[in-house]
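Following: one structure in structure tokens, then a few remarks.
With one protein chain removed, the remaining protein chains of the complex are shown where they sit.
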Amino acid sequence: MELFNSYSFIGCEHSFDDADVVMFGAPFDGTCSFRPGSRFAGYRVRVESYGLETYSPYLDKDLLDKKVCDSGDLELPFGNKNRALDIIYEYSKQIIDANKKPLMIGGEHLVSISTIKALYEKYPDLVILHFDAHTDLREDYMGEPLSHATVIKRAWDLLGDNRIYQFGIRSGLKKEFDWANEGHTYLNKFDTSTLKDVVQKIKDKPVYVTIDLDILDPSIFPGTGTPEPGGIDFKEMIEAIELMSNLKIVGADVVELAPDYDPTGVSTAVACKVIREMLLCL
Amino acid sequence: MELFNSYSFIGCEHSFDDADVVMFGAPFDGTCSFRPGSRFAGYRVRVESYGLETYSPYLDKDLLDKKVCDSGDLELPFGNKNRALDIIYEYSKQIIDANKKPLMIGGEHLVSISTIKALYEKYPDLVILHFDAHTDLREDYMGEPLSHATVIKRAWDLLGDNRIYQFGIRSGLKKEFDWANEGHTYLNKFDTSTLKDVVQKIKDKPVYVTIDLDILDPSIFPGTGTPEPGGIDFKEMIEAIELMSNLKIVGADVVELAPDYDPTGVSTAVACKVIREMLLCL
Amino acid sequence: MELFNSYSFIGCEHSFDDADVVMFGAPFDGTCSFRPGSRFAGYRVRVESYGLETYSPYLDKDLLDKKVCDSGDLELPFGNKNRALDIIYEYSKQIIDANKKPLMIGGEHLVSISTIKALYEKYPDLVILHFDAHTDLREDYMGEPLSHATVIKRAWDLLGDNRIYQFGIRSGLKKEFDWANEGHTYLNKFDTSTLKDVVQKIKDKPVYVTIDLDILDPSIFPGTGTPEPGGIDFKEMIEAIELMSNLKIVGADVVELAPDYDPTGVSTAVACKVIREMLLCL
Amino acid sequence: MELFNSYSFIGCEHSFDDADVVMFGAPFDGTCSFRPGSRFAGYRVRVESYGLETYSPYLDKDLLDKKVCDSGDLELPFGNKNRALDIIYEYSKQIIDANKKPLMIGGEHLVSISTIKALYEKYPDLVILHFDAHTDLREDYMGEPLSHATVIKRAWDLLGDNRIYQFGIRSGLKKEFDWANEGHTYLNKFDTSTLKDVVQKIKDKPVYVTIDLDILDPSIFPGTGTPEPGGIDFKEMIEAIELMSNLKIVGADVVELAPDYDPTGVSTAVACKVIREMLLCL
Amino acid sequence: MELFNSYSFIGCEHSFDDADVVMFGAPFDGTCSFRPGSRFAGYRVRVESYGLETYSPYLDKDLLDKKVCDSGDLELPFGNKNRALDIIYEYSKQIIDANKKPLMIGGEHLVSISTIKALYEKYPDLVILHFDAHTDLREDYMGEPLSHATVIKRAWDLLGDNRIYQFGIRSGLKKEFDWANEGHTYLNKFDTSTLKDVVQKIKDKPVYVTIDLDILDPSIFPGTGTPEPGGIDFKEMIEAIELMSNLKIVGADVVELAPDYDPTGVSTAVACKVIREMLLCL
Partner (left out) sequence: MELFNSYSFIGCEHSFDDADVVMFGAPFDGTCSFRPGSRFAGYRVRVESYGLETYSPYLDKDLLDKKVCDSGDLELPFGNKNRALDIIYEYSKQIIDANKKPLMIGGEHLVSISTIKALYEKYPDLVILHFDAHTDLREDYMGEPLSHATVIKRAWDLLGDNRIYQFGIRSGLKKEFDWANEGHTYLNKFDTSTLKDVVQKIKDKPVYVTIDLDILDPSIFPGTGTPEPGGIDFKEMIEAIELMSNLKIVGADVVELAPDYDPTGVSTAVACKVIREMLLCL
């Protein structure tokens, strides 16, 4: 007889020590300005991942051939942004210090800043590939400098110009687009059409990939805080990941799945496949 | 401290007198033959428009640079089609007489006839661009000459041959398609592929644009009375609006959002963006 | 022709200056530990209140005979608990200083502390009637002293023993129940059976009523963060309000409606009626 | 092999000629002022009735022992109230003239007036038992004398004072309550507590029973146009039917199920049971 | 830092060897005749149990003071009823042979027969308390003797007359009610009013409690295969458990939660509390 009550992401049952990649959840959504609930993403992708196969016909690779530990969700205090970010930073550091690669599951996009900071300390020449519907380049949001709407600006505070590549962007203030285009970030509106060239350009650099799943069109990914029509479809997302699979990716995150706005379960299924493909790239 | 309890469409807070464009709702769905509920579209797009930015990266324009008044929803009697149509006609006339352009939010498609009639009286050479999944060319529907399924035929009664251009059509009686093809309307099946040529042809005419949102594929727009698979995607819709942005549009409507069939909120988000882009074209 | 695009709560269209009661929303849900989303309660009750009549057959009173201002929702910063609480406190003070009574719509239960504090400063002998499924008496929650799970303890910090009466309580830590029963609060488990006696006892005191709507059974009120089976039904809630209608209520709140967990709209309808009855009591 | 594609209400497969009771649907919801969709009630109760047993443990009777014809839904024109009411009247008359009893499934409450009129012509001493959350006693609604909100007033136009008994009423204008209490109807607020006495009083009269299902509390019956918290529970509804089972009921209707607001299917299950019990009473 | 990716039922983290009670899931719903999906109950109650407290204010007991192992869900073959029942039987036997008490989470009601059989072999004088909306006394269902609609008849095949007590029953064939009343089972229609007397009568016997959650009214428990209006409310369920808490219960099950028909999550919350209370009784 077999019984199961542990719900690791499918095929990710290695121990922390044994693993090359450590997946973990950062269930924080405290600065979300529209529909909250990305805190529930971690457990939902674990549970629903059992509808996946471990084999990817896209990359022709199998998760069972990787050493991945799914260490679960961090326990984060509700309503305390600073403490939450500190805990995420500490855990990211612990993974990096052990020479493993982190794959973080959000939570809202703000959580990325902690992992980026921890990786930046190790890789000062870190480059960020940012997939998103939104610019996330505000200086502050309603007076708050730490917000899901400012997170890439905060990353830029660390890395500076010419280090951040943005794809799929289709919503923001005019002044955010203008600021990006003044040479601060490389901003590819609407799609990923220039990714191929970017990949060539950064192929020797350590890369962090941050995927805000709302880059996807809400037809296939409604389950997110701020759905933005006009996004890329699932195939373009997969092709982007295939393009990135030869890069030197040192860490990644997949954020902004809000499962309670996903009555059909399809958004969660999409997130599971994106995570599987990203794990296969790390 | 700031408080808000007025829910105008985002960026549309000019007064009637001050405005160049007047947006209003016509919450009537009394002849809907399948799933009713488009009456709720007006207030829902107002409320949800706060998830939008006023800036369009498609048209590179900002609503804040336009003078738009959102005058709210008309109060229409339930179950009295004729009185409802009269009230819509009167209000459209009031807007047109003040040399402003109307942007009406349905309600069902029948409401368009009132605005068309009011505009036709001012512009006898009016041309109609009709975006829809359905022909809407029946002579009557279950004995009723005024119905969402007959509205374009009623417009033809006013305008006559060669004045109505239909796009995206993929459902109707065989005899409706045949009648259109006898030269009564220009009917572009399935998509908007000939719009570019049409735009060239009518570029000097006063144009009314009527967008039945069910032209969109139900993958991205399920929240409507009669969803028809096989529609255009959001990008094709946006490209169509971009094409029309240089026309002399004198009025427009966006109809058939039924928010109660939109559990994820995505259809409403789509409607909001279509309305924003149309407002930027007027 | 009549148009509407202002969505005040039905029958509450007096100006601030003219009003005796000021209703406002506090859309904060940042410490919610389970299902967030109570931030959306304010606008939803305004919009859905149009399904209500202004006349209450329970109290045989009509909102049209009261002077109520619905001043809308406060604009609160996302993810900054302290600033949000300060803003709520300031606005409550402004109402109280103008000799009006506040009726606050949550948001999560934590927001009550700001209004309570403002009222306590004016009425040092303030008594609290607390309707809830949960004790809310923790000293801290995951290290945070300000939380929806600690709010009544924070109120006790101000008021001290014998000033807080709790009804409907059916969930909490054993030690919270024990602490209450050591004489710190009066805790009525499960229902409101002792309310009649309490009303007698406090009939000369200034009273604050805080209604966490999850006191209601989730059969009639599923739309909340942490639904707890075994609650009171709507009739018991109404009877409690009838009992309180002769008290000297100086302020009140109705919190924890999370409309996105209310697919049928019934929870919102319940909240609307509770608010109407409370307004008629103030 | 057995196949099925006919969806009569369970146990109601007699032919019109053979039947004592004729059940039919009147799928009209054109004057509904809030959430439309009661047009879908007929087919939904047919399909879902297969989850029912034909045996009622309440009345200890079995539908298989009755002769009921389920003749299906009438085909009614959308958006033409007068024609729809005429068709319903004609079909009701056809049933009554054949010495059978009608059981109509709404649609909105307005449809009742047609069956009442047809029965009143045969039974001038007809008495109406009206179960509802709403008074339905307006003289007109937004200028329309024929509306779901005026239907009982229209019945009173026919029958006059002391012939209409209303139960469960908990919403309406103050002046509707006052008008009823001037002796025009017998209005039992909130519940059915006086039904027993009424049944005694009218036991020799021909009785029409009109059940607006929104008399039920929305905890058990959310799927209706205007849910009103504070209604009777299912057991009180069943007990009322048991009380009426010895009356001389000559016709009945069950109206205002709107299945699209019933995501769990429970409202439809309730409607099915109420219909089964009513059929067993006829 | 704390992380979690194991989702045992709250407070049930003892090892099998250490435990006095073993909770497990039997995710089988293959004979369900209406709405399937009870297979998903096990993991959902585990995940959602984190919204519970371990302390019961009803029984004034805490799960942390019991030794319970939640061993997870059995892995059962889809579409093979006999193999599934065998596996459940074997695991139940393993628990019983280790002198522990099983608490099984369904799945559909048919799964109870395996645990009953295993316990009956140890306790030949076993008595069954059966809580349900349905008789479940058919000899076969569409030719199948093993079905959710026959399970209590199959239990009677083992135990014989006067050993099975049924509560809450409100749906079945007339002949099932008649058969029960011929003295084969004790059948309490509609509610649990005679439970107190039954508890007295069987207080020295080994008792198996099988709770089909559809005994509850669908107002509070819509998430089940065949919801039956007219059930008991949550308080009556809790009172029944309190009454049973002094019996010599040797095993129990809680079946027929179908979480996908529970859009608000309330049914799962109810199931969690019923499970907590039953665990505290074992």
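To keep things simple, chains are lettered A, B, C, D and E as they appear, and every chain counts its residues starting from 1.
Methods note: a residue touches a chain if its C-beta (ideal position, glycine included) is under 8 Å from a C-beta of that chain, and two chains touch if they have at least 3 such contacts.
Since we're looking at a predicted model, the values are computed, not measured.
Engineer: For the chain that was dropped from the view, give me its touching partners among the shown chains.
Structural biologist: Counting the whole assembly, the omitted chain is in touch with A, B, D, E.
Engineer: If the hidden chain were put back, which of D:S6, D:N99 or D:Q200 would touch it?
Structural biologist: Touches the omitted chain: D:S6.
Engineer: Write the list of chain B residues that the hidden chain touches.
Structural biologist: Those residues of chain B that touch the unshown chain are 34-35, 169-174, 177, 189-190, 217-220, 222-223, 226-230, 261-263.
Engineer: Residue by residue, what part of chain E touches the chain that was omitted?
Structural biologist: Touch with the absent chain occurs at residues 29-33, 35-37, 39, 75, 77-81, 83, 110, 141-144, 146-147, 260-261.
Engineer: Which parts of chain A are in contact with the chain that was left out?
Structural biologist: 51-53, 55, 57, 62, 217, 219-220, 233-235, 238, 263-266, 269-270, 273
Keep in mind that, in the parts below, only the chains that are shown with their structure count from here on.
Engineer: If we look at chain B and chain C, which chains touch each of them?
Structural biologist: Of all the chains present, those in contact with both chain B and chain C are A, D.
Engineer: What shortest step count links chain B and chain D in the network of chain contacts?
Structural biologist: Contact-graph shortest path, chain B to chain D, evaluates to 1.
Engineer: Can you check how far apart chain A and chain D are, centre to centre, with Cα atoms defining each centre and the answer in Å?
Structural biologist: Here the centre of chain D sits 55 Å away from the centre of chain A.
Engineer: Rounded to a whole Å, what is the gap between the Cα centroids of chain C and chain D?
Structural biologist: Distance between chain centres: 38 Å.
Engineer: Calculate how many whole Å lie between the centre of chain A and the centre of chain C, each centre taken as the average of the chain's C-alpha atoms.
Structural biologist: Chain centres of chain A and chain C, defined by C-alpha means, are spaced 38 Å apart.
Engineer: Touching two or more other chains, which residues of chain D qualify?
Structural biologist: 35, 217, 219-220, 261, 263
Engineer: Could you draw the chains as nodes, link the ones that touch, and say if you get a line, ring, star, complete or other?
Structural biologist: Contact map by chain: other.
Engineer: Could you please write down every pair of chains that are in touch?
Structural biologist: So the chains that touch one another pair up as A-B, A-C, A-E, B-C, B-D, C-D, C-E, D-E.
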